[in-house]
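The complex appears here minus one protein chain, its other protein chains still in place.
And now, subunit A:
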Amino acid sequence: MSRILQSLQGYVPSLLRPISQKPASRVSTSITQVRGKKKSSRGGKDPRIQLIHYSLYHPLTPRPLKFSYLRHLRHWTIHRAWQLYKANMRRERELELERMYNSIRDSCEKLKTIGDGGRLYRIAISKQGLGQWGGIGTRIPTEAPGRNGGWDYTYKNQ
């Protein structure tokens, strides 16, 4: 399979090739067999297979990026700025979570000191009955709000 593909590299269907690039003559006794082999494995005049080959082996390929000194400097600056930005975002998120956790911990420590023998504290840290997610109506954030206009105000009587 790979040998056939290699032999087909650079092939452009005749319809799409500019006229100037068409070969003068297709008939040549010395290479008839080779040409014939190529045609049959390309599917002959089957346009679907020709299209697939054209898409995969397009004559125009992306040029490798070659930056001048200043262009490269701009690119490097943007890259560094983005890395910094992402690092700051991550750090902010970590710190916020840490603050929330510390707030929970400090509240539990305070609960221990209220003088009821730690009863409310033990109830607070108890995991009995928990484990099911109760937020079944929670809407996952989307790019735009839903058809109902953003919020359901019609809910009545809990």
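Just so we're on the same page, a residue touches a chain if its C-beta (ideal position, glycine included) is under 8 Å from a C-beta of that chain, and two chains touch if they have at least 3 such contacts; residues count from 1.
Everything that follows uses one rule, which is that contacts and distances are computed from a predicted model.
Trainee: Out of "Large ribosomal subunit protein mL46", "Tubulin epsilon and delta complex protein 2", "ATP synthase subunit b" or "C2 calcium dependent domain containing 5", what name does the UniProt record list for the absent chain?
Mentor: "Large ribosomal subunit protein mL46"
Trainee: Could you please point out the subunit A residues that touch the chain left off the display?
Mentor: Spelled out for subunit A, the touching residues are 51-52, 54-55, 58, 60-63, 65, 71, 74, 78, 81-82, 85, 96, 99-100, 102-104, 106-108, 110-111, 113-117, 120, 123-127, 130, 134-139, 141-147, 149-158.
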